[in-house]
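On to chain A.
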Amino acid sequence: MPEIPSVSGPEDVRIGVYVCHCGTNIAGTVDVKALASYAACLPHVAVSREYKYMCSDPGQALIEVDIAEHDLNRIVVASCSPLLHEATFRRVLARAGLNPFLLQMVNIREHVSWVHSDRKTATEKAKDLVRAAVRRVSLHKPLEKRRVPINPSVLVVGGGIAGIHAALKLADAGKQVYLVEREPTIGGHMAMFDKTFPTLDCAACILTPKMTAVGSHPNIKLYTYSEVVKVDGYVGNYKVRIKHKPRYVNEDLCIGCQECITACVYKEGKTPDEFNLGLSKRKPIYLAFPQAVPQKVVIDRDTCIEFKSGKCKKTCIEACGERLAIDFKQKETFEEIEIGAIILATGFKTFAPERNPSCGYGQYPNVYTSLEVERLINASGPTGGEVILRDGKRPTSVGIIHCIGSRDANSNRWCSKVCCMYSLKLAHLIKEHTGAEVFNFYIDMRTPGKGYEEFYDRLLDEGVHFVRGRVADVSDWAVHPSEEGKLVIRAEDTLAGFVRRIPVDMVVLSVGLEPQTDAQDVRRLFNISCSSEGWFLERHPKLAPVSTFTEGIYIAGACQGPKDIPDSVAQAGAAAAEALALIDAQSVELEPYTAAILEQDCSGCKSCIPLCPYQAITFVDEKKKAYINEVLCKGCGTCVAGCPSGSIQQNFFEDDQIFEEIEGVLAYA
Partner candidate 1 sequence: MIPCKPKVAFYWCASCGGCEEAVVDLAEAILDVVAKVDIVFWPVAMDFKRKDIESMAAGSITATFLNGSIRTSEQEEMAHLLRSKSQLLVALGSCSHLGGIPGLANLFDRTSILREVYIQPPSTVNTGGTLPQAHYQDNGHSLELPVFHETVRSLDQVVDVDYYIPGCPPTPKTFAAALQTLLSHQLPEKGSVLAPDCALCDECPRKDTKPEKPVFSEFKRPQQMLVDEQKCLLAQGFLCMGPATRAGCEALCVRGNMPCTGCYGPTSRVRDQGAKILSCLAALLESKDEQEIDRVLGTIPDPVGTFYRYALPGSLLRRKKLDGVPQAPLAPR
Partner candidate 2 sequence: MPDQNQEAPPSISQGGNAQASNVSVRTHITIDPITRLEGHGKIEIFLDDAGAVQRAYFQVPELRGFEKFVQGRPAEEMPQITSRICGVCPTAHHMAATKALDDLYKVDPPPAAKMIRELIYSTFIAEDHALHFYFLGGPDFVVGPNAPAADRNVLGVIAKVGIETGKKVITMRRRLRELVALAGGKAAHPVFGLPGGVAKHITSEAQKQFQEVADEAVDFAQFTLQLFEEVVLKNSDYVSLILSDAYTHRTYYMGMVDSQNRVNFYDGLIRVVTPEGKEWKKFASQKYLEHIAEHVEPWSYVKFCYLKSVGWKGFTEGEGSGIYSVAPLARLNASDGMATPLAQKAYDAFFSTLGGKPVHHTLANHWARLVELLYAAERMKELAADPELTDDNIRVLPTEKPKEGIGIVEAPRGTLIHHYQTDENGLIEKANLIVATQNNAARIAMSVEKAAKKLISGANVPEGVLNQIEMAFRAYDPCNGCATHSLPGSMPLLVRVRNQSGNTLTTLRRDCNGSVHRD
């Protein structure tokens, strides 16, 4: 074949190259002046400048003016990652009357100045990348973004405080909201708490109204005991498949009178109660907790005699009587919904302290997790709010150990953010309930936040003891009569500078926060990313904290990282606002990176058809050629790479453009 000329593209191509210093971020490592003057000598380059901050107004103005004065028709900006500012500079071109896609960005910050230290090599690399961009951009063609209408309803996944808040905001704004919760009730972790720090107002008192509001809101369709199993479509037009798990109680018929529960053949509950973390027992037919929303009982088929033997008297059915709400034949059902945006608020799980044996959890009955203690203290909890130990005693001394499963190389490196504060809260409540001596073992006391430090001071005044230092272990090994029958906490007191042995009746482990066990599956389902810890990854840690890399999908609450209630609620509001902003625009622009069949070149070999994951490619029998439905095409380009006769072209990623870029970076010396 004849050699394709290295710099093709029409003669009248006039390129402007703009090198950004990004303060010293780039200029510190890359010789931006040398780079700009190098670019000036490249073919078709009419103007080449460097400037302190290209993304600033004056920076953008610079480009606009040049486009007019030097009638430039292609722009190369060498600055940060295109994922950060491509949109910004495309707008500049648009303002200057150029098609925005006649821009090519060169990532000389994330990919050069920040990852290399040698100025010479960094500058040379930057030159290669700019040269490649200049060659590529000459082949760029004007493109039009596609506009698609947006379905104005929103799916919220997760019925914790974040999901609830987001759902209510959207519903109040008049949007149709679908709230999906996998448990039989909404409420999440917050429903388990007794009080909330630092104000100590009762969690239930502030949460329950919101829960009932959700249950009764005309714009909210609540699906509890349900899970999302499939997600299709794209921003503004998602199709989601939801699985409804059978609760063996007809939700429409059950009025939540709970007579069936009393009537159950089990006189006493035999099954550890999930909501109380096993501190109490429940029956096979139960209501998660008194304020559960919806107020519908559920039957646990693993423990229900009818399901196990089929020989139950079914007293529950008698009790339900003509309401006929109980239905042992119920099967799981599926439902398809269409929405424009999705908010993920799937929350967290607490660290399982068994993973850290030295703290004695599971070994000594009087070692509790912080969440268990929340239930113990809670008036509606297993002990009706009395702090009574598993052995029935009332504790006279209690040790609260911070950072269990946080800031620990052996488990999780991160700080769970909420533990210090809730430990202080628990210390206060325990002292209040029992008058016991309370010792807090902490590494650092972290109390940033409104009224938090003040709360810490208050605890100090209340006479709670604080030991600064890591706890070595918890054991019942008494070396002194005073330790007999007690749990001994060994810890290095870094302030006093010696190892302490503190005997207590009760140990509370302040367990950290972790991503949900199935976080990875969920993120795959919704096609978003996770950080290496497993928290859902935001589009930008500062500028887009609730957006994801998938348009139209937002994240709120602790699924994105450890958060306390105020932060979760704030973020939920932000996510709701983002979703609202999206769907209120009524239509959305899609990147035009779609692929198209070059019709008269296509031989109709059909090789591309199976390659498309979106069934966007069909075979047109009349013409005996393939056809790509632009609306279904998401622009991955797999079919382009696969077309054996090169008869498919992808906008903005045309073969020749990519060849130019490859040959461009290699055309050194």
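As a selection rule, all candidates are chains of the complex that A comes from, given by their letters.
Before moving on, here are some points about what is shown:
The rule we apply is simple: a contact is a pair of C-beta atoms (placed from the backbone, for glycine too) under 8 Å apart; a residue touches a chain by one contact, two chains touch by 3 or more; residues count from 1.
Treat the numbers as computed from the prediction; the structure is a model and nothing was measured.
Looking at chain A and the listed options 1 or 2, the chain it touches in this complex is number 1. If you check the complex, the residues on chain A that touch candidate 1 are 1-4, 598, 600-607, 609-611, 619, 624, 638, 641-647, 655, 659.
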